[in-house]
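What follows is one structure encoded as structure tokens, with my remarks underneath.
A single protein chain has been omitted from the complex, and every remaining protein chain is retained in its original position.
== chain A ==
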Amino acid sequence: MKRFWRYLLKKDLGARWLEGFRYAVFGLGDSGYQKYNFAAKKIDRRILQLGAEPIVEIGLGDDQHPSGYEGALDPWLLSLWKSLNQANPSLLPRISDIINPNLNNLGDAKIDVIYYSSDDAPQDSIVSDSKKLIERARSISPALKFHKDGEPQYMLKMVTNQRLTNEGSDRDVRHFELEDPSSAISYQVGDALEILPSQNPSAVNAFIERCNLDPDCYITIRAKGGDQGSKGSTVNGLTDRIKLKTFVALAMDVASASPRRYFFEVMSYFATAEHEKERLQYFASPEGRDDLYQYNQKESRTVLEVLEEFPSVRMPFEWLVQLTPPLKKRAFSISSSPLTHQNRIHLTVSIVSWLTPFKRTRHGLCSTWLAGLSPNEEILIPCWIHKGSLPPPHPSVPLVLIGPGTGCAPFRAFIEERAAQSVTELTAHVLFFFGCRNEDSDFLYKDFWLNHAQDKGVLSLKEGGGFFVAFSRDQPQKVYVQHKIKEQSERVWNMLCSGAAVYVAGSSTKMPADVTAALEEVVREKGGEAASGWLRKLERAGKFNIETW
């Protein structure tokens, strides 16, 4: 996408480059953010500038709208269909169905599921090789195949599982250390580790039972009408088939992610109890959108819960495969440097749990699973390295790092690395701004930062560094990292003038905006009005990096 957008920005394309090209844009945005729907607006303007013709006005979905993005999507879609129909009626032969949906007419699923008897089951070692099973499941899943994940790069063992916040804190943040027993792990600071979590086996079993599936049969999945060769072919050996239970466990998220509105619509076709059918049709309709939002999204309803609450629904497996949210990998910033820990990866993970409006406790699938792993258990964690989430800094570049809470993870890696480098070469200064709620309860890695801030450490004053902490709840007024930044505006200014790169990481949506505003204030105060656009330029030059989750 980056390359696509960069190409569109080229000056030499001219105002006629997209002449004759017709397009429509719908943006999925959230007006809670500063940059509300900027991507959609920019793309729309630029494509227009290049000579293209919009067939409908831009649609701007807003999560803050009472009905979420669908509030804007429904009318936009209607105008889209009408416009397309006007331009070329043969495009939409069933337009009347769209304008007046008749919920009694469901077409076919987009995929076929092919079942094999146990005679056709693969007997080779692939069955027990978890890496290969993961690859296979994810390459036949219609939602995941185009991600081309491949096999996990590493199957890691957890060797350390340590709680960083003290027992009194309502936040449970863990320090994990993962190791590959057989080989070295190749990674860089700034990389993230993508983990595929395991689902609770009883949830997977409950799902299979509820849907009347045979867990032990072998299946494969083909796109309908695709050119995938003849069905049931053994051309590839038996490498395209997998046990149904394994496929569900590895590729279908049954007990964590929420289904979407269309899932409810399709359910309504397969409901035999009248009150269930009605209710599902209501949820799928524009009138029921708000109630669906309350019941489903706000409650974080899982696929299994929804199916159990509508017991008369008998959805064929094809539809379940197509509509169940795929099991997603979760990415975590790596908090160690390969220079200091050659064979290990450290992670700093906040265990996610929350209370829904109806007072149900929900837990994050991956963080909870990791928290429950004992060190040196035989359970292996499927991992991929996601390179360069934050571009690693060269040792000669001064750094201003801002990472409250778990945002400190990648910067622990940066600082470890710079400390190791400073032994053999000249390294530039580092300023680190950290923030947490209370010094006593969630001051993550306190000893680590303080060690590096003493004597001739990378964060010590002697070495031109700095370590500043904001404890937000230790006093009546809130003190956050942005306040610390303004307190240290002289030092921050000096760093910026010496060519520092700025990195911001953390888990809040407001923090980056607040930090950016504080930096802009520093720049304006010390550098004059003319300096306002400077931070934006720094961002475009790749020296102002923000990563939030």
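The rule is simple: a contact is a pair of C-beta atoms (placed from the backbone, for glycine too) under 8 Å apart; a residue touches a chain by one contact, two chains touch by 3 or more; residues count from 1.
The rule is short, and it goes like this: contacts and distances are computed from a predicted model.
Peer 1: For the chain that's not shown, choose its UniProt protein name out of "Autophagy protein 5", "Anamorsin homolog", "High-affinity nitrate transporter 2.1-like" or "RNA-binding protein 48".
Peer 2: "Anamorsin homolog"
Peer 1: Would you indicate which residue among A:T272, A:Q454 or A:S507 is in contact with the undisplayed chain?
Peer 2: A:S507
Peer 1: Quick one: which of A:D62, A:E135 or A:E416 touches the chain that's been left out?
Peer 2: Touches the omitted chain: A:D62.
Peer 1: May I ask you to list the residues on chain A that touch the chain which is not drawn?
Peer 2: Per the touch rule, chain A residues meeting the hidden chain are 5-6, 9-12, 30-32, 36, 38, 41-42, 45-46, 49, 60, 62-66, 275, 279, 283, 290, 293-295, 298-299, 306, 308-310, 354-361, 493-494, 496-499, 507-510, 523, 527, 531, 534, 536-538, 540-541, 543.
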